[in-house]
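Just passing along the structure, written as structure tokens.
Shown here: the complex without one of its protein chains, the others still in place.
Order of writing sets the chain letters: A and B. Residues in each chain are counted from 1.
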Amino acid sequence: MKRVAAALASLALIGSSAQAEDATSMSTSKSILTRAAVQTVAPALDKYTDDRLLGEVWKRPGLSARDRSIVTVAALIARNQTIEMPYYFGLALDSGVKPSEISEIITHLAFYSGWANAMSAIAVARDVFAERKIGAEQLPAATGPLLPLDETAEADRAARVGQQFGAAFPGIVQYTTDVLFRDLWLRPALAPRDRSLVTVSALIASGQVAQMSYHLNRAMDNGLTQAQAAEVITHLAFYVGWPNAVSALPVAKEIFEKRRH
Amino acid sequence: MKRVAAALASLALIGSSAQAEDATSMSTSKSILTRAAVQTVAPALDKYTDDRLLGEVWKRPGLSARDRSIVTVAALIARNQTIEMPYYFGLALDSGVKPSEISEIITHLAFYSGWANAMSAIAVARDVFAERKIGAEQLPAATGPLLPLDETAEADRAARVGQQFGAAFPGIVQYTTDVLFRDLWLRPALAPRDRSLVTVSALIASGQVAQMSYHLNRAMDNGLTQAQAAEVITHLAFYVGWPNAVSALPVAKEIFEKRRH
Partner (left out) sequence: MKRVAAALASLALIGSSAQAEDATSMSTSKSILTRAAVQTVAPALDKYTDDRLLGEVWKRPGLSARDRSIVTVAALIARNQTIEMPYYFGLALDSGVKPSEISEIITHLAFYSGWANAMSAIAVARDVFAERKIGAEQLPAATGPLLPLDETAEADRAARVGQQFGAAFPGIVQYTTDVLFRDLWLRPALAPRDRSLVTVSALIASGQVAQMSYHLNRAMDNGLTQAQAAEVITHLAFYVGWPNAVSALPVAKEIFEKRRH
């Protein structure tokens, strides 16, 4: 946590450091935006960043720096915003998110945000990993033992979706079962609660509230508290814009109320 | 098709090749992400790409490689994801999509996804075309003879929209008629069925299901079968994320059912 505090207190909004520049290096991951650069255009934005976002929001007690990092990284990947990824991938690693978890978040979001979003994140993460000498031995295996499955709940989900869409859309329905719920979600490199946190954050980040009910419920079943869920939305307001955060409020409120009964 | 198979089987997720680098070359189009790069961050994602996406989805019989290319290219342009465009523009050309059709897809999506999306795609396509020595003689003319118009259907559409929005929004209503339906949609460089496929794919890719009904119906009027439409959504799940694909299911299902009666 000391490194996090140092990072948050540092003057650099987006951390700069000597990055190996080779022929295949992504241009995006070489982008560096210093605090001085922000000041040459918008001193007010620099001040809001320093006073409110880094100086206040990130330090609110409702959510750990590790959770905030996961939420932020998920939002940036979901919105394909490579410019801030180098800084926040680094902050995530400094906040206790393991390299294997960063890797798994990207893999997870290939399915929830689209393949190209994941590929853009790969290009940035590769440089961040190289810089920190994070090697293959720290990454999750491509395959291996899976977490146990709640067969009843999954059978129920599959039956419900199958009945509604199986006849007309056999392909996506089958992949949802085989690849998503019987494989991806059971990979042990990311705890189910964190995987849900990533999914909910990505949905809010993309304005996809229609599917938030299922995943917020799942996140809370997996251990996310109501107060944490509310704080996730507060945190995201800054990263995905107020309108996306506000659109999530009535949906989350309804879930909160239903779960109370 | 041999080249497609070769491309799909190749180790490179995003094809790399010597690209002329000049002062005005877009940085985005120089981006190269190799399979090795993906493995240094997420071996699991590399495996999903190889086993499921390229090794399985692209080979499903429900949709030709040419159609899948059109759908993928449209989704990437709609989502402004330049990082994967060089590879998929190349794959499209190898799958039987003509350079004139790539050109026309970009022009079409200027109107359906926004001008800047088209411009970002231009920057990539320029390099792909240059590399393959695709010259001006292979591009659709800026103007020329148009396809015949179904005057009754268009008069009906124009009357409906005009009555609803003509008084308050004369500008967009007029442009919709003059530029979109009496010009763009009648350009012969893209078959109406393919133009509809591009439009539907872009709408799903952007989560804009509200306007999907009209365009999916139009696509099916233009020859897209129900099984193909379902397979388009399955294919898109990987490229635009599961949530966008799943949001399209109830809309598509309703269209399928209405058309059966």
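Please note the rule applied: contacts are C-beta pairs under 8 Å (C-beta built on N, C-alpha and C of every residue); 3 or more make two chains touch, one makes a residue touch a chain.
From a predicted model like this one, the values you see are computed outputs, not experimental measurements.
Contact with the chain that does not appear here is found for just one residue of B:95, B:113 or B:247, B:113.
For subunit A, the list of residues touching the undisplayed chain reads 13-14, 16, 27-28, 30-34, 37-49, 52-53, 60, 62, 75-76, 79-81, 83-84, 207, 226, 230-231, 233-234, 237-247, 249, 252-253, 256. Although one chain is not shown, part of subunit B still touches it, namely residues 23-24, 26-28, 80, 102-104, 106-107, 109-120, 122-123, 125-126, 129-130, 136, 139-143, 164-165, 168-172, 175-176, 179-180, 187, 189, 202-203, 206-208, 210-211.
One rule holds for everything that comes next: only the chains that are shown with their structure count from here on.
A straight line joining the Cα centres of subunit A and subunit B is 27 Å long.
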